[in-house]
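Dropping a structure here in structure tokens format, bear with me for questions.
Apart from one protein chain that is not included, each protein chain of the complex appears where it belongs.
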Amino acid sequence: MQKHQVSNNTLTMFSASLKGISQVLLIENSVTGLIVLVAISIYSVPLSIITFISSLIGTVTAKIGGADEKLISQGLFSFNSTLSGLATVLFLEGNQRWIIALFSAVIAAIFTAGMMHLTKPFDVPSLTFPYIILTWFLLTASHRLQFFEAINSLVPQGLAYWHLDISGPIDFISGFTKSIGQIYFLDNIWSGLIILAGIFFASRRLGMLAIYATIISLLAAYYLGSERPLLSSGLYGYNAILTIFAVSDVFHNRKKLIPFTGLLAAVISVLITASLDSFLLPYGLPPLTMPFVLSTWLFLFARKLMPNL
Amino acid sequence: MQKHQVSNNTLTMFSASLKGISQVLLIENSVTGLIVLVAISIYSVPLSIITFISSLIGTVTAKIGGADEKLISQGLFSFNSTLSGLATVLFLEGNQRWIIALFSAVIAAIFTAGMMHLTKPFDVPSLTFPYIILTWFLLTASHRLQFFEAINSLVPQGLAYWHLDISGPIDFISGFTKSIGQIYFLDNIWSGLIILAGIFFASRRLGMLAIYATIISLLAAYYLGSERPLLSSGLYGYNAILTIFAVSDVFHNRKKLIPFTGLLAAVISVLITASLDSFLLPYGLPPLTMPFVLSTWLFLFARKLMPNL
Partner (left out) sequence: MQKHQVSNNTLTMFSASLKGISQVLLIENSVTGLIVLVAISIYSVPLSIITFISSLIGTVTAKIGGADEKLISQGLFSFNSTLSGLATVLFLEGNQRWIIALFSAVIAAIFTAGMMHLTKPFDVPSLTFPYIILTWFLLTASHRLQFFEAINSLVPQGLAYWHLDISGPIDFISGFTKSIGQIYFLDNIWSGLIILAGIFFASRRLGMLAIYATIISLLAAYYLGSERPLLSSGLYGYNAILTIFAVSDVFHNRKKLIPFTGLLAAVISVLITASLDSFLLPYGLPPLTMPFVLSTWLFLFARKLMPNL
């Protein structure tokens, strides 16, 4: 009996951790979580292992901390841990980064709890905000602590010395599939397609919205004159997908009168990506999913006073 | 009957949009809004047209979004749109900036609704915060998207390379009248005087406060050793006017015991202007009305626990 309960408990933790991986996509589905792990494995097996462990650490931290069991089982305390573990391993160098990843997964879960309390009076979700701020702080610590070694591409540059150069070839096919992969930092066509399959598995509607958002964001980025390499790597697309998921489906009450707010929010995520890229340049930081968070918050907050949006 | 209603509706929208223009001054008065349009026309007729259209777009967006009719009719959903339309046209180049202005007017109204929800638990107005953040993001997108062409004077510069030089002549008369004009970005003496007339039309008390705040802010900026050209262009004054309006009149319950808090708030707006100019230098951004927002918030929040202020 006791043993049965323990194994049940283990199963719940396991399921919550897989859901934590899928919740990055605002989807609560352990199979989708598993499909994402496969997509990450194609890119790198150690990366998929740290992804799962990070999510598990988030789950365990929430459990030890005494958080609400239902929220834990939905993966709501582990998706920020998932992303911070992933980001830490990808944006830092050296073997010690695996330890930092585990540490960041603990903090991400605690930060998530804090943000849930902060956003409660407004009845709006905190999304991936904790992971973003945490990752920016961890990466920026590298300038002052030798234990943190940031990868070379994260180089600070004064905006005064920046010249926009949008020349170069455009690869729309690559931009399309990588936009989906970039949700998990995967600059890889096949990983992107597998994640798309995972989205379709959970909800056909979300699958269609993902395709829709990617096309819209690519066209928006193209016509607004964005840098070609960023566009071709999917770096203008992943925030648009998450934004349209949040605004048009997940936090949508189906009574909205205006059909295109999700579309508008997706385009705004493209603009915010461009702005944040500029704001973060002097610190050499990537925008992560902040464009998604800001454009989603814009609409979720506004809907409280503009219910038709 | 139907037609009568429609025209009534149109009239309400028209009035709400004019009030949106006057609400920039924290004044709800359609005639003052009209007088401001005249003041802008002296500077540039196309600019006054885009100002009105921006305010109208704010009104229409709020209406379609299903916002509260009373708040709409008071112009509270359109003053941020007014300013973001104006700022976009003035700080960007190229014909496409007119389209960006209309787009920004839509977003400003949505952002205003969101901020109203965010500030509700605190019972403090969101002022022009939405327009400021929106404009900073739109201008900063110019470093990454060719569609956005910032004017040359918005040049990023590392604070390490900045040397304060306050030499040059001081023109107090210019500083005085332009302080009023700068509320609408008008670096023009006559426009300033007409706007002052519009303020007096709405409220003699506010007119006197405007004169008072301008003199105080010029003296403060002068004795604190500010750059002469900024002082002479009214760039240290417009925030002080708006601040004293907010703190000493509009959000003032007339039971306060301390008569000079508005004055103190106006001086603080001068200090915040200097600080923000420094903080924004690496991004080449103007402070807009953020000094007004911050110094007004400081006092409105504090009054909840210090009622005599």
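In this document, chain identifiers A and B correspond to the written order of the chains, with residue numbering beginning at 1 in each.
As a convention for this text, a contact is a pair of C-beta atoms (placed from the backbone, for glycine too) under 8 Å apart; a residue touches a chain by one contact, two chains touch by 3 or more.
Here the structure is a predicted model, which is why all the values come from computation and not from measurement.
Considering A:Gly20, A:Pro125, A:Gly237 or A:Pro282, the position touching the chain not shown turns out to be A:Pro282 (whole complex).
When the omitted chain is restored, the residue from B:Pro46, B:Gly94 or B:Gly225 that touches it is B:Gly225. Interface note: of A:Val45, A:Ile64 or A:Met208, the residue touching the hidden chain in the full complex is A:Ile64. Where chain B meets the omitted chain, the residues involved are 121-122, 158-160, 162, 164, 166, 221, 223-227, 257-258, 268, 271-275, 277-279, 281-282, 297-309. Interface with the hidden chain, as seen from chain A, comprises residues 62, 64-68, 107, 110-111, 113-118, 121, 136-138, 140-141, 143-148, 155-158, 282-284.
The working rule: only the chains that are shown with their structure count from here on.
Remark: chain A and chain B have CA centroids separated by 36 Å (rounded to whole angstrom).
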